[in-house]
Every structure is written in structure tokens, then in C-alpha cells.
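Our next item is chain A:
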Amino acid sequence: MKKLLTGLCALALLFPATSFAADPVKIGMITTLSTKAGYLGEEIRDGFSLAMAKEGGKLGGVAVELLVEDDEAKPEKGKQIAQRFAQKDGVKIMTGIVFSNVAMAVVPKLVRDEVLYLSANAGPSELAGKGCHPNYFSVSYQNDNLDEVVGQYVTEAGHGNVYLLAPNYPAGKDHLAGFKRYYKGNIAGEVYTKLDQADYAAEIATIRDAKPDAVFFFLPGGMGINFVKQYAQAGLGGSIPLYGPAFSFDERLLAAVGEAALGVKNGSQWTHDLDNPANREFVENFRKTYKRTPTLYAAQGYDTALLLASALRQTGGKAEPAALRPALKKADFASVRGNFAFGANQHPIQDIYIREVVRSDGGFTNKTVKKVFTKHVDAYAAECKM
Partner candidate 1 sequence: MLLFCEQLLNGLQLGVTLFLMSAGLTLVFGIMQVINLAHGSFYMIGAYVGATVALHSGSFLLAILSALGASWLAGCLAEALILRHLYRRRHLDQVLATFGVILFCNEMTRIIWGRQPLFMDIPAALAGSVELLPGLPYPIYRLVVLAVGLAVALLLWLIFTRTRIGMQVRAGAVNREMVAALGVNISLLYTLVFGCGAMLAGLAGVMAGPILAVEPGMGESILILTFVVIVIGGIGSVRGAFIGAVLVGLVDTLGRAFLPLLLRLLLSPATADSVAASLASMAIYIFMALVLVIKPKGLFPAHH
Partner candidate 2 sequence: MAEALLEVIGLNKSFGALLATNDLSLTVRQGEVHALIGPNGAGKTTLVNQLSGDLAADSGRIIFRGQDVTRLPAHRRARLGIARSFQITHIFENLTVAENLGLALLAGHGGNFHFFRHWRRAPRLEEQLTEALTRFDLLQHRDQPAASLSHGEKRQLEVGMALVVDPQLLILDEPMAGLGSGGTVELTRIIRRLKGQLTILLVEHDMDVVFSLADRITVLVYGHDIATGTPAEIRGNALVRQAYLGEEG
């Protein structure tokens, strides 16, 4: 009997009542720290924390508290965390989601419930178009942006016959659609692979057989590593060039892909070699703190924190969504990307680049090759009625 009561008490203790008083502004970061994609969330978190550390734990002169939770790349888990942040911790500002499917499960309900969501990575098309919302800001991109830039570049480079490859899930189809929007040539073939597929020998053989001018692929994370390595091993690296969005070519993945990725051109809105003061400071601090070169995810996390800092400074510490919204919309901060403004749908209007994988001392990294789009607006902005 006693045991029972003790048990019940222990249960109650697990849930301390919500704390009040003038506590620091709470920011809830729902991100992916485990599973194969765990490093993505780590980058976002580290970028965000770096911006906070710069002000000694504050943002825009206001004390903030960052709550980080791992969503395990599962939408259900993301929803649970969002609910806990909102109901138990009283969080009004959230960020950090890596994957679009998690974002689609979490964000619509969150913003309806008057929580501000600042996306540091996922930018699904629904939230940029019909589903746009005053409480939702994308600080990263709209998902298709990095494919559109490659489509444009591939067309400009004169490839007229391109083979397309993506995993068989909705984001895979979206990314290929983004490419096709700006690509003007013929499509040699379009293949959808099993999610988390490890061996691409069959697909690579089919590609060799189809003899395209170039291959465009969207295979995030480990899938991309596998594909690029196997592609180079099959001896196609030299003959049929690969193109893709930056997601398979961040610096941490390159360490795992190795030489196979050398020379591959990919699209990104940011690279560590962009020449502006904010970026130089960011890259230098990041390297000093974390002993590695930041990836675009870290840059997005950092920018998100800077944006929030600028808004908090303007409102003088008032963290209610209604007060923050207009201040956020101004995007009055020095982005590591240089040009940065919000469009009508509160997605970035920014420059987008093509970069190339090159050797650096002891490893591999990206080098900016060309600015393809200047002040690029995403394709869904027109559908947003806000």
C-alpha cells in the first residue's frame, strides 16, 4: 500500500507546476539529435547556441533559455515535444525542426495556437503557399530553392538530357519538381528509390545504360553518401557529372564521402567562404568553439538566433507573438548570407549559389562558384493569402 502511494507521489513530482515570475524568455528547439540524421540537429543547435554565447546567454539584450529536445525524426515525437513545450513549459517561440514531414505535423497546429515558429531548416511548400501563416517564418529557404538553382545552372551549362533520382516519398517528389521548374531540357529518366536504401548498384547500372548528359539527385543524409560513393566506384564520376542540392554535400557528409564527391556541383544559399563581415565572424567563432567548419544548417541556426535577437531588441524584451511579429518581419539583422529579406509569405528573399566540392587541407569542402539567383523569390509566394 505504502509502495503504491510513494509511487503516485513520485509520479506527481515528475511534473512540477509551471513556473511564473520574470523568467528568461523560453525558446523551444525541436530538432533531430538521434537517428542517422542526428548531426543535422546538432549543427542547428550549435549555430543557435553560438549566437547566444556571443551575447553571454542573451539574445538582443534579453535573457533567454533554450530548451532542446530530440524528435528522433519522427513526426509523432515532434508533436509530443511541441505539446509539452507549449503546455508544460509555456513556450511561445519555437524553432529547430529538421525534416519537412515533422514540420508539417507540428507547425500548422502550433501557429494556430498562437505560437511563433521560426524555421531553421525545413521549408515545405504547403507552408509557403496556401498554408502560410503570420506566426510562421522560414529563416532557411523554401525547400525547392536549392533544386531550382541547380535546374537553372544545369540548363545554363548546356546539359540537355538529365537523369533524375530521389527517394520514394513526398519530399523526394517535391525536390525533383523544384529542379524541373527551372530545367529546360529533356528528362532521360526519373527513378524513385526506397527510403533508406543502402545499395544503389541497380539504379547506377540503369543510369549507365540510359547514357544521360548529367544526373540530378536528391538523396539526403546517408543515402547520398552511399549513392555518391557507389557512383564514383562504378566509374561514372568522370563521365556523367552529378548535380544536387546542398543536402548531400555539407562538410560533415563530405568527410564521409571522401574523394568520390570531388568536383560535384551543388546548390546552396550559403557557404562558409561567402565574403561578408557577419559570415567571417560566424565561421571563425564557430571553428574556434566547435573545432569544425560550420555547415549550412549551422548557419541557418545562427541566423535564426540573430533574427530573434533583432526582434527582441526592438520590442524591448516583450516576447508575445503579437509584439514580435512586426519586428521579425523587418528582418533587421546582419545575415551571414548577406542579402536577406522576408517576402509576402514570410519566406526569405535571398541570393542562391552554385558551389563545387574541392580539396581543403586534409579534407574536402565547398567553394562558391557562381551566384545564379539574386534576390530569389520562391514559387509559392503568390499562393499565400495573408
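The criterion applied here is as follows: a contact is a pair of C-beta atoms (placed from the backbone, for glycine too) under 8 Å apart; a residue touches a chain by one contact, two chains touch by 3 or more; residues count from 1.
As a selection rule, all candidates are chains of the complex that A comes from, given by their letters.
Please read all numbers here as calculations on a predicted model, not as lab measurements.
Any copy counted, the candidate of 1 or 2 that touches chain A in this complex is 1. Here chain A touches candidate 1 in the complex through residues 33-36, 38-39, 42, 168, 190-194, 196, 198-199, 201-203, 205-206, 208-209, 221-223, 225-226, 229-230, 233-235, 252-253, 255-259, going by the rule given at the top.
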